[in-house]
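Working notes, beginning with the structure itself.
Just one protein chain is left out here, and the rest sit where they should.
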Amino acid sequence: MYAPAGVKTDAKKVPVPDRMRAWVLGDPEQLILTDKPVPVPARAEVLVRIDAVAICATDLDVIKSGPPALIKGGLPFNKNWTPGHEYMGTVAALGPGVDEFAIGDRITVEIHAGCGQCKRCRMGMYTSCLNYGLNYGEVDKGHRANGFTTDGGFAEYAVNNINTLIKIADTMSDEEATLVVTAGTSMYGLTELGGLIAGESVVVIGPGPIGLLGVAVAKALGAYPVFLTGTRDARLQKGRELGADHVINVTKENAVEAVRRLNGGKGVDYVVECSGAPDAINEAGRMLNRGGKICLAAFPHDPVLIDVAHLVRNNIYIYGIRGEGKSATHRAEVFMREKRFDATKIHTHTFMLEDLPEAIRYARDRVEDAIKVVVKMRDAA
Amino acid sequence: MYAPAGVKTDAKKVPVPDRMRAWVLGDPEQLILTDKPVPVPARAEVLVRIDAVAICATDLDVIKSGPPALIKGGLPFNKNWTPGHEYMGTVAALGPGVDEFAIGDRITVEIHAGCGQCKRCRMGMYTSCLNYGLNYGEVDKGHRANGFTTDGGFAEYAVNNINTLIKIADTMSDEEATLVVTAGTSMYGLTELGGLIAGESVVVIGPGPIGLLGVAVAKALGAYPVFLTGTRDARLQKGRELGADHVINVTKENAVEAVRRLNGGKGVDYVVECSGAPDAINEAGRMLNRGGKICLAAFPHDPVLIDVAHLVRNNIYIYGIRGEGKSATHRAEVFMREKRFDATKIHTHTFMLEDLPEAIRYARDRVEDAIKVVVKMRDAA
Amino acid sequence: MYAPAGVKTDAKKVPVPDRMRAWVLGDPEQLILTDKPVPVPARAEVLVRIDAVAICATDLDVIKSGPPALIKGGLPFNKNWTPGHEYMGTVAALGPGVDEFAIGDRITVEIHAGCGQCKRCRMGMYTSCLNYGLNYGEVDKGHRANGFTTDGGFAEYAVNNINTLIKIADTMSDEEATLVVTAGTSMYGLTELGGLIAGESVVVIGPGPIGLLGVAVAKALGAYPVFLTGTRDARLQKGRELGADHVINVTKENAVEAVRRLNGGKGVDYVVECSGAPDAINEAGRMLNRGGKICLAAFPHDPVLIDVAHLVRNNIYIYGIRGEGKSATHRAEVFMREKRFDATKIHTHTFMLEDLPEAIRYARDRVEDAIKVVVKMRDAA
Partner (left out) sequence: MYAPAGVKTDAKKVPVPDRMRAWVLGDPEQLILTDKPVPVPARAEVLVRIDAVAICATDLDVIKSGPPALIKGGLPFNKNWTPGHEYMGTVAALGPGVDEFAIGDRITVEIHAGCGQCKRCRMGMYTSCLNYGLNYGEVDKGHRANGFTTDGGFAEYAVNNINTLIKIADTMSDEEATLVVTAGTSMYGLTELGGLIAGESVVVIGPGPIGLLGVAVAKALGAYPVFLTGTRDARLQKGRELGADHVINVTKENAVEAVRRLNGGKGVDYVVECSGAPDAINEAGRMLNRGGKICLAAFPHDPVLIDVAHLVRNNIYIYGIRGEGKSATHRAEVFMREKRFDATKIHTHTFMLEDLPEAIRYARDRVEDAIKVVVKMRDAA
């Protein structure tokens, strides 16, 4: 039985085996289902029994190209570890001294636990940790980004810093709980734009998961009107269901003109760019009124032509965000808990852990219009 | 004699004639010295006897192409008015009800008095007034940007909203006082970056007037180390005199590498881009550490290729600023008053009002290494 | 007919008479129903046909003791004007140049239009205008606080700066619309506490109108859990209907102990004090965890003993707020428009204009458990 020294377990509530099934990344795109020891939580950590994990576009990048943020010193591709960052589960064991959580608590997770000792972490900017990724090279500075730089959720168990745990309500299903961190990313973007967006006009560009939940979170915060632009009607319809006041199919009309027309001839206050399209920043700039703000939650991989003069002449600010900082995930969870929006509208498919490659194929190729594909660890009792 | 109804004058302290000399803009680049009536201050306004005015690169743009900010509805080129926005002088008459200033007060000016009734003005963002420029077309919403959209300082007198006046110390010369609004623009940029920059590392790109005073203001606020990059050694030397800890001539070494090397191998916290060079934003991004910030106080006129992915992956924020908002000019004036830096180091030439075209030539063509060219209205007593 | 020069009217849409009925304050507590000319809107102003006005405890203070904020120079009791500040109505005429509103627009109002020229107004702090009240003494600096220092809403018509108008939805009744500014005051308090309160624990002390809508606004913003303390079960029940997760009757249990027990043994993040009770600040301090914040939306009239040491040792911040600043009323209106809470739950009685003294008696003496008493100008068509 699993009983590491200094770790608190409770076999009656949550029995824990010694070994577990886990997908391990070898070379790029090479995922192998293995059997390995259940990991051991240290101080300020718990062991999580993973119940479900969602697949994110960033997982596909990580599996193909390495960590999503830039690693100091350009470390090589991270091998022999377990990706997957959008997971939820049950607290299965407590590291030394942990009393913030109890065995059996249902929780969902955030990705980032900063090193806690760099300048950014000390400012509360743990997703911008200056020691990002310095935990799989020679030096371990304590930074953790489960599923990016440390073992993540395509496995039966994972260790998490208590900073990254969020208790969830019994009324929230496992599948819904995997979506909290996505909503948290949208919330982080809106937080950095100022947060107090009730009655402010917001455009979301790109109806991917972050964009769709961006619509939902913006509405929950009281934004009005909220616009969603995209190329596929089915996705835009989802946006409408999640609260968009106006949707614009950019294959049928000019997005900038449509936004300004629908907004009474005026520019909008905020744009949340979630498409990564090459011209999105320029479009965003032309949608805004003077003094407006853009959040970049996505990006084109290659450099793009930007009309910088337009941005500066209009006193526009741009916030490139990465991840789910400033405890935004907690704020997102509350809105989901209180059913202010129904995030499950973007959950489309479910697979079992052993079928991860197929689940990934669905997510990557948008098979059957897949949006969010969730992987479950075991059959429901 | 000048004695408009409701206006308070004091001929013993500051005699005011009925008419004055003023340069008036006709077609683009066509400046004509005319004789016109001295203007009359309204409620919350004063009449300023202009004693000196500096020439800014933006004046050259305004004279050639029209207002620096984007005007709603794309109004035509503004004709038959007086440009010039970096002026200082003496309060010569008070509009109805004004008791905040006294006749004889020496003052310098800011450019922008917002309309006071739009959403941005109500937020305190008067340089991003949504009614920007709506005072020379059909509608007058009360916005004023003297020298940009309303009569400015290439004349003997001007009317200013009391919001735009800053009292200056007797120990500050007329010439130095014309530089306050330039320092105020640098201060605004640093304010938007967070303001609390003592001990933070800052790179200023581009040793023009805003860049050079950006170095000075950053040092006054305690920034350390402060880097200045540019192409001309004479300008970089000025930067050193104004406090730069390190200067980098980009024709001789790679700026990004030099900054990182001189900063102990680490990225910096802030970059203030004042060059408008096509690759400046990309360079700025590579100079920064994760979570860093860029202020854009200048811009290239044509779209440029930007590595957006780098910015987003590093959680970098970008602030396009226009002008001298958030009362930054008041903060700049205090540092100049207390001689924390010597802004006069960038004042290189002086001309009389009638010689404005020659003064402009010096400024535009950098004749005799001109940096700031000042125009005086009358010979010293 | 009403047709002042420069003012736009439209007799077909909203006919306006020359004279109107208005209550005028003489000596303290002396309200007289008079007939006086309909006022004329100036630049940036409109004429509002008042349709309904609510009575606020501050009205009672104003009628008895003078303006609620401290007036510079200690001006005498303001006589011969019309109180009433929580009104709504229909745009009836437009001052020169106004195109932001159209005749016939249904609107509700905020109280404060700052002078626009003092330091606080320039920072966006128009409710803290340094020229507060300087419009009924010798000098008029342009400050307006309708119903406090300038003519307000116990009349058929009033003039309002466009800054103070908020368009309302057709789905909002007149009575509900009079409550927007009350919700706006609660929103302002929560804004100053940081605004991003989703998932944060909040205690509201005192179930008066601002406290009850404070509960509603806090819940709309996602606060959890929200506690309400008070002495009357009927009021606490209203709080529950408006979203309070826990209510505490302080005549039956110790509020500090109850809050801590119900919050899992921990202190809370924020307290909004709306009772004015002598010991409320000390109680608030003991309810909070370290680094918590208190908003004071009410106050005891006499000095009270405060345990300052407790506040400082716990790094607690206290925000004394007055009115509805930072455009909070716009944010409140959106949540009400979207029916996130039902403010009409606090509307208990309705009277006609001629019955204002009786309406005031109901409000002051809480006759029949009155909470919000609304006065209507005319019978529904």
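Order of writing sets the labels: A, B and C. Residues in every chain begin at 1.
Everything below uses one rule, namely that a contact is a pair of C-beta atoms (placed from the backbone, for glycine too) under 8 Å apart; a residue touches a chain by one contact, two chains touch by 3 or more.
Note that this is a predicted model, so its numbers are computed, not measured.
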Selected from A:128, A:146, A:161 or A:314 as touching the chain missing from the view: A:161
Sole residue of A:11, A:32 or A:139 that reaches the chain not shown, by the stated touch rule: A:139
Option touching the unshown chain, where C:113, C:298, C:328 or C:371 are the choices: C:298
Which residue of C:313, C:339 or C:378 touches the chain not shown here: C:313
Chain C residues that touch the omitted chain in the full complex: 68-70, 120, 123, 125, 127-130, 132, 192, 281-282, 289-291, 296-323, 325
Where the unshown chain meets chain B, residue by residue: 191, 195-196, 198-199, 220-222, 224, 330-335, 337-338, 340
Contacts of chain A with the absent chain, listed as residue ranges: 43-44, 97, 99-100, 116-117, 119, 121-126, 139-142, 161-163, 327
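Assume only the chains that are shown with their structure count from here on.
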Euclidean distance of C-alpha centroids - chain A vs chain C, Å: 40
Centroid spacing, where centroids are CA-atom means, of chain A and chain B in whole angstrom: 42
Residues of chain C touching at least two other chains: none
